[in-house]
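In this view, the complex is presented without one of its protein chains, the others remaining in place.
A and B are the chain letters, set down in written order, and residue numbers restart from 1 in every chain.
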Amino acid sequence: MEIAKIAGKNGRENGVLINVKDLVKIYPTAANGVEALKGINLEVHEGEFLAIFGKSGAGKSTLINMITGIDSPDSGEVQIGGASIHSMSDDELTRWRGRNLGVVYQFFQLLPTLTLVENITLAMDFCDTYPLAKRSERALQLLDQVGIREHAHKVPSKISGGQQQRVAIARALANDPDVIVADEPTGNLDSQTADDIYDLFSDLISLGKTLVIVTHDQEIAERASRILEISDGRIISSRSNDAPSNDRSAHEATLSLNCVSPRIQAAL
Amino acid sequence: MHIPTRWIKILKDIWSNRSRSLLVIFSIAIGVASVGMITNAGILVQRDLYGSFAEGNPASLEIYVSPFQRDLTSAVDAMREVEDVQARRVERASVLNAEGDWDDLTLNAFPDLTDLKVNRVDLVEGRMSLGVREIAIERQSAEGLGLAVGDTITVKMEGDRAYDLDIVGIVHDLYGMPYALLGEVTGYVNLESLKWMGKPSYYNKLDVVVAENKYKQAHVLEIGNSIRDRVIEPSGYRVGSMGIPGLGSDPGKHWAEDQIDGFLLILQIMGVMAVLLSGGLVVNTVSAILVQQIRQIGIMRSIGAVRGQLIAMYFFNVLAYSVLGLAVALPLGLLGSWWLAEFAAGFVNFDLTTVNISWQVLTLQITLGLLMPLGVAIYPILSGTRMSVYDAIYQYGIGSEGSGWLDRALMKVRNLAPPIVLSLRNTFRNKARLVFTLLTLTLAGAMFIAVFSTRASLTVQIENVARYVTFDAALGLPYGSRKQTVEREALRIHEISAAEGWAQSIGVIVREDGSESGELEIVGLPYDSVTIDPLMIKGRWLEASDTSRIVVNDDLLDEESGIGIGSEITLKIGNRERTYQVVGVTSKHLSGSRIYMEYGSFGQLTNRPNQVDTIRVRGNLETIGSNAEQDVIAFQLENRFDNASLSKSSSITRHAIFGDFTDVFDLILVVLMIMAGLLALVGGLGLTGTLGINVLERTREIGVLRAVGASNVSVRQVIVFEGVVVGLISWVLGALLSGPSGRALAGAVVNAVMQADLIYTYSFTGLLLWLVVIGLIAVFSSLAPARSAVRLTVREVLDYE
Partner (left out) sequence: MKTFWNKSGSNGSGAVKYKANGHLIAFNQVSKIYETSAGSFTALRDVDLRIDKGEFVSIVGKSGSGKTTLINMLTGIDRPSDGEIYVTGAAVHELDEGEIAVWRGKNVGVVFQFFQLLPTLSVLENVRLPMDFGGVFDRQERDDRAMHLLELVGIEDQADALPAKLSGGQQQRAAIARALANDPPIIATDEPTGNLDSHSSTKIIRLFEDLVSRGKTILMVTHDDELAGRAMRTIRLADGKVVL
């Protein structure tokens, strides 16, 4: 893990963490291939909060799946931290993703039979990132960080959707990755809960994480520091958002109160 | 304690899906336990039956001799080829039972029961040193008659005189035919008691253990011949018969060894089938788990699980099932082997010393229990973990269409209602799973029909044998009687319309080179006998003019080469020889080698004209009487002969002969039916599992059916129809396989029980019955999956977009 990270850091140019070049994806159908992505070029800087915005079918989910390596492009390249992720073998990519990328899904996707703590330690277990004896402790701290420590030993079906998404975010943080990627993370939540989740995302940015989210909701997109609009497989606009509509004063920064940076923890 | 979370996940999965986990655990356990049970029982029987059989110094040869004294015994014992010899007197008698009826009794008289050199008996209770008017009873007989030490029994000898004897001992004799099998009581007295009961204190039987090669039949018979030629006959005694003890088994072997081994082999095959089926069930369940967890697998991969870790997880899952299955199987197998060995022990009258499980069996069970599930799970685990994260998370839930030739063929199926087309095409979508399910059901079906075919074959086989005993009752005449007298006496009974005296003797064939064949039975009977209906396989039956012509049975053709229709053979009884021409060959009928000839020519050969040894009677010439009618005729026959003071042994009825047979067969068939039922059950569970996975895999499609207006009934129909299609295909395959499998099973059973060649009869009843059973299995197996399909609401199904 350390080697990958060091290699990644050395490969970064001008603070560019994610570099997408000429990405093309065609979904084959018997009738005619559907071009989901028609040559995407994109750079994401360290510490950026990028929103990829577009209508259904615009290709934004396809793009994010290329960045997480869940789906592979027909041509073009994705480099994250200097690593060309689509040139890796399946297992290499899986291991790399587990350690360097946290993924948050619209439907939370927690494992139903495991408790919340176990859902988080599982990620550490697969990647073998923290000593066995330390994992539960770290998972509890992460749950604390997302504000649901009191439910730590419940199974996912016993908590609400918003709480499940918090656990999913804590799980994404389990191996202390540099990048968090989220596909419609609040698509299934009511507006109040969604607000809470975005507050949590803002906290992550302040901790130095890079965040990429996908949404079809303009309002949500406005909360990011940069908004990329995509339509019919092309980027049609990219603009910085100097004043993210994130009213930090409206809520207490949970992070600053009760969280020790995972990096510091890792060093402990 | 810190356990890596991924193992915790598997343990929690097992726990959270308890009924499915139990199903797999038990299916592994059943397979492993049945193999353990059968193998271990085999070892127990081997050790305790064959072991204690050998300890009592079993006779390799028994020779019935005209009454003799101790000097002959010493002379035989002095022969170099003879290791041990024991003389005894065997007397047929009757004993009064609690119901007031007379049971057959075999009395064995020895000078001293405690000092037997051959076929030793063991004391169970009381004492074995017998005085005058004292008797020891074989333990199974004692148990059967409810007798104990201290009781007094009434024994009736030849000539109807009754004697009271005190039971002083219960003994265990492993060498006689058990009471449980023949219903004949075995008792032991000393020679003085025999004298008291009016019998001479001479011996009439020699039990011989040969010195070398005692397990070789030919060698043992050869020594028997030389005992006869060099010692017995020169001493002026006559040999009545000579042979290997038991039911055609090899010398020195327990009389039921072949049957027990054969039966164990059949069970062993069934055990292997059970293992195969439980393997199928494991495959099914593991596939179900992986199908159900596809999305979870996708998630785990997306948070960093490499494929090796996932494979290890699911193997760990299977391993956990195996270990739990073994935990159930090991004690179950031990208990089962105990039960099976105990059953065998009760049946053939031996004792189990200790019940333990041998390390070979343990190793076999553990290897099987661990490797079988892991082995069969390889395919589903490897293919289930191969799916990409993308497919697992985004594509799953709506199946894909197949693209093989079969699917293209099914695409051509038109003009059927789409719901039926849907079921039909769904059936063939997952071919590997279909193959597994079909395999299980086909196997179950083939076995099921095979069991019925075995039954049908046995029935035909018994019917064929029954043709040779078309009488209502028969009476043995131990010292022979005048033909006309006994026939006239029998015909005086109002109910009897036909009575035939038959004469029997033991003889040999003198071959052209002067050597002699083994002993065979020669029967003299009326050529137009109504108490036999021979099945001729070659030539013809006897005619009035056949004074020097004979009919032989197929057994003889097996024993003696070069005999056929038209052959001239020379028969020898005692010192008399005559030559006959063979005109017909009858089928085998459990008699051993036998020759039939016209009664008159038989008298010339034996020089006993007008003498008969058996009287066979019929009440009605058209049909055989009912069991009750047979009993009445037998009773009257006995009374009539008693009143006429004609010597006789107890009567036998036709149903009594076949009753014993069918009892043994029924027992085997019951065991086989239970096995077939288990196979059907496991097959049904497999089908349930398969349809269950199909429903899981296509939840979204079921949601769509709902969305376009499918009622509960329609949704159920789609699933049940699919189950029925699978059931019918398996029926066709099972029907094809049932021919050879039935032949194999029936052959094995007939060989084990009757030691006879199979007359195979395919059971169409079984075929049709299985159609009904598989139909029911298909419907019932699909009900649970159909119910869960109906329970799916459209919202749940379409929720995860």
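The definition used in the following text is that contacts are C-beta pairs under 8 Å (C-beta built on N, C-alpha and C of every residue); 3 or more make two chains touch, one makes a residue touch a chain.
For clarity, every value in this text was computed on a predicted model and none was experimentally measured.
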### Task
Write down which of A:83, A:194 or A:214 is the residue touching the left-out chain.
A:194
### Summary
The listed residue (A:74, A:144 or A:217) that touches the chain absent from the view is A:217
### Task
Pick out which of B:704, B:759 or B:779 touches the chain that's been left out of the picture.
B:704
### Task
For chain A, enumerate the residues touching the unshown chain of the complex.
29-32, 34, 55-57, 151, 157-161, 163, 184, 186-194, 216-217, 219, 231-232
### Query
When the complex is taken as a whole, what residues of chain B touch the one chain not shown?
398-402, 407, 411, 417-419, 421-422, 425-426, 429, 700-701, 703-715, 790, 793-795, 798, 801
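Just so it is clear, only the chains that are shown with their structure count from here on.
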## Note on the structure
Between the Cα centroids of chain A and chain B the separation in whole angstrom comes to 69
#### Entry: chain A-facing residues of chain B, complex
2, 4-6, 8-9, 12-13, 15-16, 295-296, 299-309, 388-390, 393-394, 800
### Summary
Listed in rising order, chain A residues that touch chain B in their complex are 65, 68, 70-71, 90-91, 94-95, 97-99, 103, 105, 107, 109, 111-114, 118, 121-127, 132-133, 135-136, 171, 174-175
